[in-house]
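Removed from the display is one protein chain of the complex; every other protein chain stays in position.
Presenting subunit A:
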Amino acid sequence: MNVPHAPARPKYSAIVVVRSRGGLSLRFRRRALLVCAVLAVLGAALMVFSLGMGAYELGPADVVRTLFGDGPPGADFVVNELRMPRVLDGLLAGFAMGMSGAVFQSLSRNPLGSPDIIGFGSGASAGALVAIIVLEAGTVQTAVGAVAGGLATAFAVYLLAWQRGVHGYRLVLIGIGASAVLSSLTSYLFVRADIGKAAEAATWMIGSLNGRGWGDVRVAALGIVVLVPVVLGLGRRLSMLEMGDEAAAALGVAPERSRVWLLAAGTGLTAMAVAAAGPIPFVALAAPQLARRLTRSAGPNMLPAAWMGAVLVTAADWTAQRISGSAILPVGVVTGVAGGLYLAWLLLLERRSGRL
(Lines give C-alpha, C1' and ligand atoms only; values in the text may rest on other atoms or scores of the structure.)
Protein backbone atom coordinates (compact mmCIF):
# COMPACT_ATOMS: atom_id res chain seq x y z
CA MET A 1 0.00 0.00 0.00
CA ASN A 2 1.48 3.32 -1.04
CA VAL A 3 1.07 6.48 0.93
CA PRO A 4 1.94 9.75 -0.82
CA HIS A 5 4.23 11.68 1.42
CA ALA A 6 2.94 15.17 2.07
CA PRO A 7 5.71 17.69 1.41
CA ALA A 8 6.83 19.37 4.61
CA ARG A 9 8.21 22.49 3.00
CA PRO A 10 6.59 24.24 0.06
CA LYS A 11 10.05 24.77 -1.44
CA TYR A 12 10.24 21.08 -2.35
CA SER A 13 6.66 20.64 -3.49
CA ALA A 14 7.91 19.89 -7.00
CA ILE A 15 9.33 16.61 -5.72
CA VAL A 16 7.01 13.79 -4.70
CA VAL A 17 8.11 10.84 -2.62
CA VAL A 18 6.12 7.62 -2.54
CA ARG A 19 6.98 5.16 0.26
CA SER A 20 5.82 1.61 0.66
CA ARG A 21 5.41 -0.09 4.03
CA GLY A 22 8.27 -2.43 3.24
CA GLY A 23 10.77 0.42 3.25
CA LEU A 24 10.98 0.99 -0.51
CA SER A 25 10.60 4.52 -1.73
CA LEU A 26 10.25 6.24 -5.05
CA ARG A 27 11.11 9.89 -5.49
CA PHE A 28 10.17 11.83 -8.59
CA ARG A 29 9.53 15.31 -9.83
CA ARG A 30 5.93 16.14 -10.49
CA ARG A 31 6.70 18.23 -13.57
CA ALA A 32 8.95 15.57 -15.11
CA LEU A 33 6.23 12.97 -14.60
CA LEU A 34 3.67 15.27 -16.20
CA VAL A 35 5.99 15.87 -19.17
CA CYS A 36 6.48 12.14 -19.62
CA ALA A 37 2.74 11.54 -19.52
CA VAL A 38 2.00 14.30 -22.02
CA LEU A 39 4.73 13.08 -24.37
CA ALA A 40 3.47 9.50 -24.10
CA VAL A 41 -0.06 10.60 -25.00
CA LEU A 42 1.32 12.68 -27.87
CA GLY A 43 3.34 9.72 -29.10
CA ALA A 44 0.29 7.46 -28.98
CA ALA A 45 -1.76 10.01 -30.89
CA LEU A 46 0.92 10.38 -33.57
CA MET A 47 1.06 6.60 -33.79
CA VAL A 48 -2.67 6.42 -34.46
CA PHE A 49 -2.39 9.07 -37.18
CA SER A 50 0.58 7.28 -38.77
CA LEU A 51 -1.26 3.97 -38.71
CA GLY A 52 -4.17 5.51 -40.57
CA MET A 53 -2.05 7.09 -43.28
CA GLY A 54 -1.19 5.59 -46.65
CA ALA A 55 -2.79 4.36 -49.84
CA TYR A 56 -5.62 2.92 -47.72
CA GLU A 57 -6.67 5.92 -45.60
CA LEU A 58 -8.27 5.33 -42.21
CA GLY A 59 -9.64 7.86 -39.74
CA PRO A 60 -8.26 7.90 -36.17
CA ALA A 61 -11.45 6.35 -34.79
CA ASP A 62 -11.25 3.48 -37.29
CA VAL A 63 -7.60 2.90 -36.40
CA VAL A 64 -8.39 2.67 -32.70
CA ARG A 65 -11.28 0.29 -33.37
CA THR A 66 -8.99 -1.84 -35.54
CA LEU A 67 -6.39 -1.97 -32.81
CA PHE A 68 -9.02 -3.38 -30.46
CA GLY A 69 -10.08 -5.89 -33.07
CA ASP A 70 -13.36 -4.64 -34.50
CA GLY A 71 -12.41 -2.26 -37.28
CA PRO A 72 -13.60 -2.15 -40.89
CA PRO A 73 -13.03 -5.34 -42.90
CA GLY A 74 -9.50 -5.64 -44.27
CA ALA A 75 -8.19 -2.91 -41.98
CA ASP A 76 -6.80 -5.44 -39.53
CA PHE A 77 -4.19 -6.69 -42.00
CA VAL A 78 -3.18 -3.21 -43.19
CA VAL A 79 -2.92 -1.68 -39.73
CA ASN A 80 -1.65 -4.52 -37.59
CA GLU A 81 0.54 -6.32 -40.09
CA LEU A 82 1.71 -3.77 -42.67
CA ARG A 83 1.94 -0.45 -40.83
CA MET A 84 2.36 -1.46 -37.21
CA PRO A 85 5.99 -2.70 -37.44
CA ARG A 86 7.14 0.53 -39.07
CA VAL A 87 5.44 2.78 -36.56
CA LEU A 88 6.43 0.72 -33.51
CA ASP A 89 10.00 0.47 -34.78
CA GLY A 90 10.28 4.24 -35.07
CA LEU A 91 8.75 4.78 -31.64
CA LEU A 92 11.07 2.30 -29.89
CA ALA A 93 14.19 3.39 -31.74
CA GLY A 94 13.43 7.02 -30.94
CA PHE A 95 12.95 6.10 -27.29
CA ALA A 96 16.36 4.43 -27.16
CA MET A 97 18.07 7.26 -29.04
CA GLY A 98 16.61 9.91 -26.75
CA MET A 99 17.77 8.10 -23.65
CA SER A 100 21.27 7.37 -24.94
CA GLY A 101 21.54 11.00 -26.02
CA ALA A 102 20.75 12.09 -22.47
CA VAL A 103 23.42 9.74 -21.10
CA PHE A 104 26.14 10.90 -23.52
CA GLN A 105 25.39 14.61 -23.23
CA SER A 106 25.55 14.30 -19.48
CA LEU A 107 28.78 12.28 -19.58
CA SER A 108 30.49 14.69 -21.97
CA ARG A 109 28.99 17.70 -20.17
CA ASN A 110 28.20 19.29 -23.51
CA PRO A 111 24.83 19.81 -25.21
CA LEU A 112 26.40 18.78 -28.54
CA GLY A 113 28.03 15.60 -27.19
CA SER A 114 25.42 13.17 -28.45
CA PRO A 115 26.33 9.68 -29.69
CA ASP A 116 25.68 10.45 -33.36
CA ILE A 117 28.02 13.45 -33.25
CA ILE A 118 30.87 11.88 -31.28
CA GLY A 119 31.22 8.69 -33.26
CA PHE A 120 29.43 6.00 -31.25
CA GLY A 121 26.61 5.92 -33.76
CA SER A 122 29.03 5.64 -36.68
CA GLY A 123 30.64 2.61 -35.02
CA ALA A 124 27.26 0.91 -34.99
CA SER A 125 26.63 1.96 -38.60
CA ALA A 126 29.98 0.59 -39.73
CA GLY A 127 29.30 -2.71 -37.96
CA ALA A 128 25.88 -3.00 -39.53
CA LEU A 129 27.24 -2.16 -42.99
CA VAL A 130 29.93 -4.83 -42.69
CA ALA A 131 27.11 -7.24 -41.87
CA ILE A 132 24.95 -6.09 -44.82
CA ILE A 133 27.63 -5.75 -47.49
CA VAL A 134 30.32 -8.28 -46.58
CA LEU A 135 28.36 -10.99 -44.74
CA GLU A 136 25.05 -10.53 -46.63
CA ALA A 137 23.22 -10.65 -43.31
CA GLY A 138 19.54 -10.53 -42.43
CA THR A 139 17.89 -8.48 -39.68
CA VAL A 140 19.29 -10.34 -36.70
CA GLN A 141 22.86 -10.53 -37.97
CA THR A 142 22.72 -6.83 -38.88
CA ALA A 143 21.68 -6.06 -35.32
CA VAL A 144 24.51 -8.18 -33.95
CA GLY A 145 26.91 -6.40 -36.31
CA ALA A 146 25.68 -2.98 -35.18
CA VAL A 147 26.00 -3.81 -31.49
CA ALA A 148 29.44 -5.37 -31.99
CA GLY A 149 30.60 -2.39 -34.06
CA GLY A 150 29.23 0.11 -31.55
CA LEU A 151 30.77 -1.60 -28.53
CA ALA A 152 34.11 -2.15 -30.28
CA THR A 153 34.23 1.53 -31.24
CA ALA A 154 33.29 2.63 -27.74
CA PHE A 155 35.96 0.35 -26.27
CA ALA A 156 38.63 1.63 -28.69
CA VAL A 157 37.69 5.28 -28.13
CA TYR A 158 37.70 4.77 -24.37
CA LEU A 159 41.15 3.14 -24.44
CA LEU A 160 42.55 5.83 -26.72
CA ALA A 161 41.13 8.57 -24.51
CA TRP A 162 42.47 7.01 -21.31
CA GLN A 163 45.27 8.96 -19.68
CA ARG A 164 44.99 8.46 -15.93
CA GLY A 165 41.23 8.57 -16.25
CA VAL A 166 39.02 9.75 -19.07
CA HIS A 167 37.97 13.36 -19.34
CA GLY A 168 34.81 14.32 -21.16
CA TYR A 169 36.56 16.52 -23.68
CA ARG A 170 39.11 13.91 -24.71
CA LEU A 171 36.36 11.33 -25.17
CA VAL A 172 34.48 13.76 -27.41
CA LEU A 173 37.48 14.68 -29.56
CA ILE A 174 38.72 11.11 -29.99
CA GLY A 175 35.15 10.13 -30.84
CA ILE A 176 35.07 12.78 -33.59
CA GLY A 177 38.36 11.47 -35.01
CA ALA A 178 37.15 7.88 -34.85
CA SER A 179 33.95 8.91 -36.57
CA ALA A 180 35.94 10.34 -39.51
CA VAL A 181 37.99 7.15 -39.84
CA LEU A 182 34.89 4.95 -39.60
CA SER A 183 32.88 6.88 -42.13
CA SER A 184 35.74 6.67 -44.63
CA LEU A 185 35.85 2.91 -44.05
CA THR A 186 32.11 2.86 -44.69
CA SER A 187 32.61 4.69 -47.98
CA TYR A 188 35.27 2.15 -48.91
CA LEU A 189 32.75 -0.64 -48.30
CA PHE A 190 30.26 1.19 -50.51
CA VAL A 191 32.69 1.33 -53.41
CA ARG A 192 33.43 -2.38 -53.09
CA ALA A 193 29.79 -3.46 -52.83
CA ASP A 194 27.73 -4.36 -55.87
CA ILE A 195 25.20 -1.79 -56.93
CA GLY A 196 22.10 -3.46 -55.49
CA LYS A 197 23.52 -3.85 -52.04
CA ALA A 198 25.08 -0.39 -52.19
CA ALA A 199 21.65 1.08 -52.84
CA GLU A 200 20.18 -0.88 -49.91
CA ALA A 201 23.02 0.25 -47.69
CA ALA A 202 22.69 3.87 -48.85
CA THR A 203 19.04 4.09 -47.83
CA TRP A 204 19.93 2.39 -44.60
CA MET A 205 22.68 4.94 -43.89
CA ILE A 206 20.33 7.92 -44.08
CA GLY A 207 18.06 6.35 -41.49
CA SER A 208 14.89 4.96 -42.96
CA LEU A 209 11.86 3.16 -41.59
CA ASN A 210 10.78 1.91 -45.02
CA GLY A 211 10.26 -1.83 -45.10
CA ARG A 212 10.93 -2.37 -41.41
CA GLY A 213 9.38 -5.61 -40.13
CA TRP A 214 8.67 -7.32 -36.85
CA GLY A 215 12.29 -8.50 -36.67
CA ASP A 216 13.47 -4.88 -36.35
CA VAL A 217 10.82 -4.16 -33.75
CA ARG A 218 12.05 -7.11 -31.70
CA VAL A 219 15.63 -5.81 -31.87
CA ALA A 220 14.62 -2.35 -30.63
CA ALA A 221 12.35 -3.83 -27.95
CA LEU A 222 15.07 -6.17 -26.72
CA GLY A 223 17.51 -3.26 -26.42
CA ILE A 224 15.00 -1.23 -24.44
CA VAL A 225 13.90 -4.06 -22.14
CA VAL A 226 17.46 -5.03 -21.26
CA LEU A 227 19.24 -1.69 -21.18
CA VAL A 228 16.71 0.90 -20.02
CA PRO A 229 16.53 -0.56 -16.46
CA VAL A 230 20.34 -0.60 -16.38
CA VAL A 231 20.58 3.03 -17.48
CA LEU A 232 17.86 4.15 -15.08
CA GLY A 233 19.59 2.28 -12.28
CA LEU A 234 22.79 4.18 -13.03
CA GLY A 235 20.93 7.47 -13.38
CA ARG A 236 21.64 8.68 -9.88
CA ARG A 237 25.36 8.18 -10.39
CA LEU A 238 25.10 10.20 -13.59
CA SER A 239 23.64 13.16 -11.70
CA MET A 240 26.54 12.92 -9.26
CA LEU A 241 29.11 12.73 -12.07
CA GLU A 242 27.68 15.95 -13.54
CA MET A 243 29.04 17.78 -10.49
CA GLY A 244 32.58 16.73 -11.34
CA ASP A 245 34.67 13.66 -10.55
CA GLU A 246 35.90 14.90 -7.18
CA ALA A 247 32.45 15.78 -5.91
CA ALA A 248 31.07 12.48 -7.16
CA ALA A 249 33.84 10.51 -5.48
CA ALA A 250 33.23 12.40 -2.24
CA LEU A 251 29.56 11.42 -2.44
CA GLY A 252 30.44 7.76 -2.75
CA VAL A 253 30.30 7.23 -6.51
CA ALA A 254 33.33 5.64 -8.18
CA PRO A 255 33.68 8.01 -11.17
CA GLU A 256 35.67 5.86 -13.58
CA ARG A 257 33.74 2.65 -13.00
CA SER A 258 30.39 4.41 -13.27
CA ARG A 259 31.50 6.08 -16.49
CA VAL A 260 32.48 2.74 -18.04
CA TRP A 261 29.10 1.20 -17.20
CA LEU A 262 27.19 4.22 -18.43
CA LEU A 263 29.20 4.32 -21.65
CA ALA A 264 28.61 0.63 -22.26
CA ALA A 265 24.88 0.86 -21.58
CA GLY A 266 24.48 4.06 -23.62
CA THR A 267 26.42 2.59 -26.53
CA GLY A 268 24.30 -0.55 -26.38
CA LEU A 269 21.12 1.52 -26.57
CA THR A 270 22.45 3.54 -29.50
CA ALA A 271 23.58 0.42 -31.32
CA MET A 272 20.24 -1.38 -30.90
CA ALA A 273 18.38 1.71 -32.09
CA VAL A 274 20.71 2.07 -35.09
CA ALA A 275 20.28 -1.62 -35.89
CA ALA A 276 16.51 -1.29 -35.76
CA ALA A 277 16.03 1.99 -37.64
CA GLY A 278 19.35 3.08 -39.13
CA PRO A 279 21.34 6.08 -37.89
CA ILE A 280 18.50 8.62 -37.75
CA PRO A 281 20.41 11.86 -37.20
CA PHE A 282 19.91 14.52 -34.52
CA VAL A 283 17.30 12.71 -32.43
CA ALA A 284 19.84 11.90 -29.73
CA LEU A 285 21.12 15.48 -29.94
CA ALA A 286 17.83 17.34 -29.75
CA ALA A 287 15.63 15.13 -27.56
CA PRO A 288 17.45 15.64 -24.23
CA GLN A 289 17.70 19.41 -24.75
CA LEU A 290 14.02 19.77 -25.64
CA ALA A 291 13.04 17.53 -22.72
CA ARG A 292 15.14 19.59 -20.35
CA ARG A 293 13.43 22.78 -21.47
CA LEU A 294 10.05 21.17 -20.78
CA THR A 295 10.86 19.69 -17.37
CA ARG A 296 12.90 22.74 -16.32
CA SER A 297 15.01 20.57 -14.07
CA ALA A 298 18.74 19.97 -13.95
CA GLY A 299 20.26 16.53 -14.29
CA PRO A 300 20.16 14.09 -17.17
CA ASN A 301 16.33 13.89 -17.46
CA MET A 302 16.58 10.44 -18.98
CA LEU A 303 12.96 9.31 -19.15
CA PRO A 304 11.58 12.62 -20.50
CA ALA A 305 14.40 12.61 -23.08
CA ALA A 306 13.50 9.07 -24.10
CA TRP A 307 9.81 9.92 -24.57
CA MET A 308 10.82 13.06 -26.46
CA GLY A 309 12.96 10.93 -28.79
CA ALA A 310 10.02 8.60 -29.43
CA VAL A 311 7.75 11.54 -30.25
CA LEU A 312 10.39 13.16 -32.50
CA VAL A 313 10.96 10.06 -34.63
CA THR A 314 7.25 9.28 -34.93
CA ALA A 315 6.46 12.88 -35.86
CA ALA A 316 9.34 13.02 -38.35
CA ASP A 317 8.23 9.80 -40.03
CA TRP A 318 4.66 11.07 -40.20
CA THR A 319 5.95 14.29 -41.79
CA ALA A 320 8.11 12.38 -44.26
CA GLN A 321 5.16 10.31 -45.40
CA ARG A 322 2.94 13.40 -45.62
CA ILE A 323 5.46 15.28 -47.78
CA SER A 324 6.34 12.51 -50.18
CA GLY A 325 2.92 10.86 -50.21
CA SER A 326 4.40 7.49 -51.03
CA ALA A 327 6.57 6.77 -47.98
CA ILE A 328 9.75 7.02 -50.05
CA LEU A 329 11.39 9.95 -48.28
CA PRO A 330 13.52 8.48 -45.45
CA VAL A 331 12.77 9.76 -41.98
CA GLY A 332 16.47 10.65 -41.57
CA VAL A 333 16.16 13.44 -44.13
CA VAL A 334 13.40 15.09 -42.10
CA THR A 335 15.28 14.82 -38.81
CA GLY A 336 18.43 16.05 -40.60
CA VAL A 337 16.73 19.22 -41.78
CA ALA A 338 14.95 19.66 -38.45
CA GLY A 339 18.31 19.17 -36.76
CA GLY A 340 19.76 22.03 -38.78
CA LEU A 341 16.91 24.29 -37.69
CA TYR A 342 17.44 23.13 -34.11
CA LEU A 343 21.12 24.08 -34.31
CA ALA A 344 20.17 27.51 -35.61
CA TRP A 345 17.82 27.87 -32.67
CA LEU A 346 20.60 26.84 -30.24
CA LEU A 347 22.75 29.50 -31.87
CA LEU A 348 20.16 32.21 -31.33
CA LEU A 349 19.63 31.06 -27.76
CA GLU A 350 23.34 31.12 -27.15
CA ARG A 351 23.59 34.66 -28.46
CA ARG A 352 20.82 35.77 -26.15
CA SER A 353 21.93 34.06 -22.99
CA GLY A 354 25.66 34.00 -23.63
CA ARG A 355 26.11 30.34 -22.85
CA LEU A 356 26.06 27.01 -24.63
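Here, a residue touches a chain if its C-beta (ideal position, glycine included) is under 8 Å from a C-beta of that chain, and two chains touch if they have at least 3 such contacts; residues count from 1.
The definition used in the following text is that contacts and distances are computed from a predicted model.
Asks: Hey, which one's the missing chain according to UniProt: "Iron ABC transporter permease", "Glycine cleavage system H protein", "Probable sugar-binding periplasmic protein" or "Cytochrome c"?
Replies: "Iron ABC transporter permease"
Asks: Check each of A:36, A:63, A:117 or A:253 against the chain that is not shown and name the one that touches it.
Replies: A:117
Asks: Among A:167, A:218, A:236 or A:322, which one is in touch with the chain left out?
Replies: A:167
Asks: Take the complete complex as the reference. Which residues in subunit A touch the chain that isn't displayed?
Replies: 110, 112-113, 116-118, 160-161, 163, 167, 169-170, 172-174, 176-185, 187-188, 191-192, 206, 281-282, 285, 329-330, 332-333, 335-337, 339-340, 343, 346-347, 350-351, 356
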